[in-house]
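What follows is a single structure, written as structure tokens, with notes after it.
The complex appears here minus one protein chain, its other protein chains still in place.
A and B are the chain letters, set down in written order, and residue numbers restart from 1 in every chain.
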Amino acid sequence: MKRYSRSMVSAFVLLAFHGVVLLAGFFAPYGYATQYRALPHAPPSLIHFVDCSGRAHFRPFVFGLKEQEGTFSQYERDCETRYAVRFFPRGDGYTLFGFLNTDVHLFGVDEPGRIFLLGTDGFGRDQFSRTLYGGQVSLFAGLIAAGLCVGVGMVAGTLAGLYGGVVDASLMRLAELCIAVPALYLLLAVRSLLPLQVGPAAAFVLVVLVIGSVTWGRPARLVRGVVLSARERNFVLAARGFGATPAYLFRRHLLPETASVSLSQFAVLVPQFIMFEIMLSFLGLGVGEPFPSWGNLLAQAQQYHNLVSYWWLLLPGLAPVPVLMAYYSLSNLLQQGPGAKNEEII
Amino acid sequence: MKNRHSCFRILLAVVFSFCGAWAQTQAHANPEFLRVAAAEPGRIGGRLAVGQSPEPKSFNPVTALDQPTQDVLRRMNADLIHINRATGKTEPALAKSWTASRDGRTFTLQLRKGIQFSDGAPFDADDVVFSYRVYLDEKVNSPQRGLLMIGDKPMIVEKAGPYSVKFSFPLPYAAAERVFDSVSILPRHLLEKDYAEGKLAQAWSLSTSPQKWAGLGPFRLKQASPGDRIVLERNPYYWKVDSKGQRLPYLDELIFLIVPSRDAQVIRFQAGETQVIAPLSAENYAALSPDQQSRHYRLFDAGPGMEYNFLLFNLNEDTNKFPEVVRTQEWFKDVRFRQAVSMAIDRKGLVRLIYQNRATPLATNVTPGKKQWINPEVPVAEHSPAKARELLRSAGYSWKGDVLFDAHGKPVEFTILASASNALRSQMATMIQSDLKALGINAHVVTMEFRSMLDRIQNSHEYEAAIMGLSGPDDDPNPDMGFVTSDGPLHLWNLHERPATGSWQAELDSLMAQQLITLDHAKRKKLYDRVQEIMAREVPVVFLLSPNILAGAHADLGNLRPDIIDSYLLWNADELYWRTPAGTH
Partner (left out) sequence: MILYLAKRLGQTFLLLLGVSILLFVLTQAIPGDFFSEAQLNPNISADVLHSLRSQYGLDRPLPVRYGRWLAALIKGDMGYSFSYNQPVTRLLLPRLANTLVLAVPALLVCWAIALVAGVLFAGYGGRWTSRAFSFGTSMMLATPDVLLGLAALLFAARTHLFPTGGMTSVGVKAGLLPAAKDLLSHLVLPSAVFILSAVAPILRHVYAEMKQVLQSPHIRAAEGHGIPRLRLLFRYALPAAANPLISLFGLSFGLMFSVVLVVEIVLSWPGLGPTMLEAILARDMFVTLGGVLLSALLLVTGNLLADILLYVADPRIRVQE
């Protein structure tokens, strides 16, 4: 029961994250590509209640920024200008769920002030907004790839386990082959073969799809193991004795048996694919500009000069950590559940 | 027999090294040595470590294709006539003097007498003739060969005496003296056998033993540990002396540490494990600046280099296979469209945000680094979205809402390719995308692995626009031939173009052909000025900017003179020395 409630906590955290990311347009004060070129590398805005002369204000506000003379993107706060924080202001337009056009945001400040909760990057783009939008690419790439990987793995594993013999041998050899070929190589091939007219986000999703569909080796092996042992169970033998078709066997008996393995595999694979996206961006092969993703936000923060001079660029790079942790906790709990074996982490 | 041979070799080595020790003390005795006057006399000793990425690939100057390998090899080899990296002028190297025939077609070079390779073997005209035979041999496939071909015909190299070599060109050649720069002279006694057996390309790989390697440069091979480092040591037979008569180089050892990531290079430099870093990105320059005093290093900004970055439109004529590309070419082929794009781009913004003001906006492919050749009259396109819109309107474009439509009512939308491995260029693409958005043009940026992108640009021509950068190897118009002339291999916007007579491209072709054979400098400059005017007016590609060459070095290193052409700080490695007593580094 306790385990159940802890799984619920992880699941809730994940749900909340996914929700916020899905509604990024609303939660983000600015568009992901909006460049404020007068404010590159602006530090995170602090929200104040007390102004420079010590007077308290009921409505929170941010100060304007002044570039220090003779420096490049070193700012000091401008006591003369205060911009009040507002809820539900109008700003950059965005589209929700692919059809709802709107320009209302959760929060913002009075024009021409800017609120950058996580600072800005070198083009003056709001890092907070980019982090939220970035999650769309990273999280959903992870989900799609993991879903595909587990799906293909389940089908292949079940077929191999159910039919055995030549089917089993050839499928398993194929699985090993897929495990042994370096994904990076495959990725280069796919990325450069894609037609150009595909937009960068769509191209990335395609790449992720390909990766998901060739990494099915490991889940397939696990599912096969489960099917092999389930096949010998008495109720399955009985059903076969009564002349059940393979399709019936699969649906009625094997699917429930493999579901638990598949689910925990899924929970392990999602964070792995998110990590994969980070690795790709580190190598410069992730989703293209101007689209943000957690991988390319982190890749930019990893550069030495950014780490040293603009520490806030690291903040969006940390966004995946809680999500990944929630996934790993979830998978850990799922694996400790009854019947699940622990072969799947590596 | 074999045994006797090796015995003989050992004996020879002993004799040579003895001679070497003797030669060192008696350096000033040989009047043939080059006396370096420009550098301040330094003190002998110490070692210098440099971070290198990626790993150099071989010790073979004939077949080396890539820059990192060349960077190391240039420290180990010498050429006949050298271009001084600081002044940009030619100066004597292994050739102490030369005479040109009146028609500018034959050159006779007098070599220094009595100088030796780094293994002690003597150097003479046979080595020069052998070297050029190797470079020019089709079967060897040396990347340098193209450089030595003038108008598709090779130069002819003949021995004119034991210390004299005659070079004949098929045509009069304007930059003849510059041709000799960076063509390393090889030791005939070590490579003749490999060459005869057709195995020259495989000779001198990274696993070559230092005893089997020799050159005429300031340093020679001491040790190479794969993936880790290359250690060079002082060449005791080097042929330069300083004004006090001390034999160069000053440093005992020059060490190249292989450091694959740029960030790690910066960190190791800051930690003091390497003492020279070049080139440096503007961002890392800024990040390193505050610690200059406390960490005891100096940073250099040598000004704009030779690199020119540009936005390339696909104007190739063989794109019928790709209707998507043909659709965009209708816009690109209109000079007004290209001019409008050029005016829409905020070059100062690019320079400020991406290069932190350490770059220069460009009007043409001639960067301010080409001090002798840039035409100051040609202005950089001003940033004016309003004028850009006006120009587009006059060309029949219109706007609906924020979107630009062409005369046929189609929205203007195209993809810009950028290299995934070059962060700066993909950043430029991002900013240009945003600038074009202001004009109503919807541009997509696609980052792609560099070689795949090149394949599209050079071979398949399946692309719409791209951000590219090229770099000339020398302060001279000749390296630009390939870019400007219609049949050049780097004429990327329209490869294998056949320009209509009377077109501006035809004029460019004839101007470039004329400058190649014009020996008078002022006349040549005039021709090249005209080329720049046309390039700026017709905008075949949209020139963007040229980054400054930035570098850093330990504050105690003497004789540092950053250059903008090659290796930036190490070009005069033979003159570098430690101001602090030797052995502390």
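Throughout what follows, a contact is a pair of C-beta atoms (placed from the backbone, for glycine too) under 8 Å apart; a residue touches a chain by one contact, two chains touch by 3 or more.
Here the structure is a predicted model, which means the values were calculated and not measured.
> The chain left out touches which of the shown chains?
A, B
> Who touches the missing chain here, B:Ala86, B:Ala160, B:Leu257 or B:Val335?
Reading the full complex, the residue touching the unseen chain is B:Leu257.
> Which one, B:Phe33, B:Tyr308, B:Phe483 or B:Tyr528, makes contact with the chain that was left out?
Candidates B:Phe33, B:Tyr308, B:Phe483 or B:Tyr528; residue touching the omitted chain: B:Phe483.
> Which one, B:Ser101, B:Gln202, B:Ser243 or B:Gln372, makes contact with the chain that was left out?
Answering carefully, the residue with contact to the hidden chain is B:Gln202.
> What residue numbers in chain B mark contact with the hidden partner chain?
The missing chain touches chain B at positions 47, 49, 54-55, 57-58, 60, 63, 65-66, 138, 141-147, 149, 201-202, 205-207, 225-229, 255, 257-261, 263-264, 267-268, 270-271, 273, 421, 449-456, 458-460, 470, 472-473, 479-483, 489-490.
> Tell me, which residues in chain A touch the chain that this view leaves out?
173, 176-177, 180-182, 184-186, 188-189, 192-193, 271, 275, 278-279, 282-283, 298, 302, 307, 317, 320-322, 324-325, 328-329, 332, 335-336, 342-343, 345-346
Just so it is clear, only the chains that are shown with their structure count from here on.
> Counting only Cα atoms for the centres, state how far chain A is from chain B in Å.
From the centre of chain A to the centre of chain B is 42 Å.
> Given the complex with chain A, which residues does chain B contribute to the contact?
Listed in rising order, the residues of chain B that touch chain A are 262-263, 266-267, 281, 283-284, 286-287, 324, 346, 349, 352-354, 356-357, 415, 417-418, 420-421, 423, 426-427, 429-431, 433-434, 444-449, 452, 455, 462-464.
> Any idea which chain A residues touch chain B in the complex?
Touch list, chain A to chain B: 33, 35, 37, 40, 72, 122-124, 188, 191-192, 196-197, 199-200, 203, 283-285, 288-290, 302-306, 308-309.
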